[in-house]
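Before any comments, here is the structure.
Just one protein chain is left out here, and the rest sit where they should.
== chain A ==
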Amino acid sequence: MTAENPPDRLVALGRAIARPPVVAGVERTSPMAGLERRTVGFVDVLAQSIGAVAPAAGTATVPALIAVQTGSGVLIAVALAWLLAICVGATLNQFALRLAAPGSLYTFTTKGLGSGAGFAAGSGLLVGYGFIAMFGVVGAGYFLQSFLGVLTGPWAAAPWVTAALLVGVGAVCFGVLRRGIRLSARVTLVIEFASLLVILTLLAIVLSRLSPAQLAAPLTAAPPAFGGVIAGTAVALTAFVGFESAASLGREAARPFLSVPRTIRWTVLGVGAVYLLSSYTQLAGAGAFGIGFDGGQAVARLASDTDVAAIGTVLDLGLAASFTACAIASLTALSRAVFTLGREGVLPRAVGRVEPLRKTPYRALALVVPVTVAVPLALHLAGWSPWQSLEFLIVVSAAGYLLAYVLATAALPAFLRRIGEASRRTDLVACVAAVGLTAVLVTYLAVSTASEPVAVAVVGGLAVLAALAYVYLRLARSRALARAGMFDHTTSSDLLGGS
């Protein structure tokens, strides 16, 4: 026995185990009580982030969108966006290591910079998640319609089919989300990996048919203009957004301080690699087959040009599923943010209720899902094509996301100083992320003013609305604002000797 004895220095630990100390300031329940706690496994947490990013949908559509900005600079833009996303992920992970917050970036910002900046980040986050969810609904409807068209012929192109599909996708999302986080996460993950597999297979087929000269072409392209690259980086970054959404499962995740940061890190790294590979393949393939990069159909047209049209049809279904997964994951994160705001009293308290048996924030869901369907439906009724709607929605969403990212990354140094854990390395990474994001946000809005003036106007309108809402809260509900920053803190059952 003596040889295996640990050193004497565990004396205090032994005493603490025998007589657990009384810990002041720890309550029995957390302000986030009602949501499931510490039950969702790592795979499901990973599914949340992957679903929100929707790499399959991003892979298929984003290279084309980047090419509009920066012709030959697509690869550089994707690589830059990847680097920036890694910095943002590392910065947000410093928060995710320390607090489990369903309000994710909203709560992080509030903890660092106070309720004013927090409210701005929260508004950005709601817009980001909300519009990306609409993006998912429209995209799912669009590719489903395309799939139905191949199967059944021209009647599937009728406007009422579009409307019915939008409502149908929304209903599916609501049903899955209401059933609980585990089902939504599983559905998301299966969908996303299946569609990603289809796309990667297709890309592998394309690559295998190219000559060495054609393979080298994307790498030897003429150097792009600097402004175009920044604009392209901004667009490329929109394909990454959502990677942070695992943070919204802070309460629901088992071992959240492990699974959430790991998910964020893996998602950014993996998704970036897939984007780089697929952008390269699409560039090489499009160059070789003389396909233009427009209408977001590059992948499908590569499919038909390489005699694998059947894959193209399956791809429509896979993309529809991927967009649905994106909508589900974004609505998950959105509903948790709305739920947090309801618990704090910043939004009406009713949206902070949960369904007792399923432990899902059904009031928040009942609020956000109808809006998510109503806006795309309105755009459809106004005569916009699905592709127009997608371009509009992604711009608004990206602006919201980028604002939330900027504020949350800028909040980290203040937060770490407050708890006495600042370090030069985290400060530096946060600074790089915040400055880079600010540059991207400004460029993105400037570029979009020309291509999507309506979207930029909507962003401006939403900003004014948020400012007015903040003024109202300061005047009428300052106590709710003072409560802002609620998170799933340690409860007595987490403590040694707790029950």
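Here is the rule we go by: contacts are C-beta pairs under 8 Å (C-beta built on N, C-alpha and C of every residue); 3 or more make two chains touch, one makes a residue touch a chain; residues count from 1.
Please note the rule applied: contacts and distances are computed from a predicted model.
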| item | value |
| --- | --- |
| From "L-serine dehydratase", "HTH iclR-type domain-containing protein", "Potassium-transporting ATPase KdpC subunit" or "ABC transporter ATP-binding protein", the hidden chain's UniProt protein name | "HTH iclR-type domain-containing protein" |
| Candidates A:33, A:83, A:183 or A:258 - the one touching the absent chain | A:258 |
| Missing-partner contacts on chain A, residue numbers | 1, 5-27, 90, 93, 97-99, 111, 255, 257-258, 261-262, 265, 418-421, 423, 425, 489-490, 493-499 |
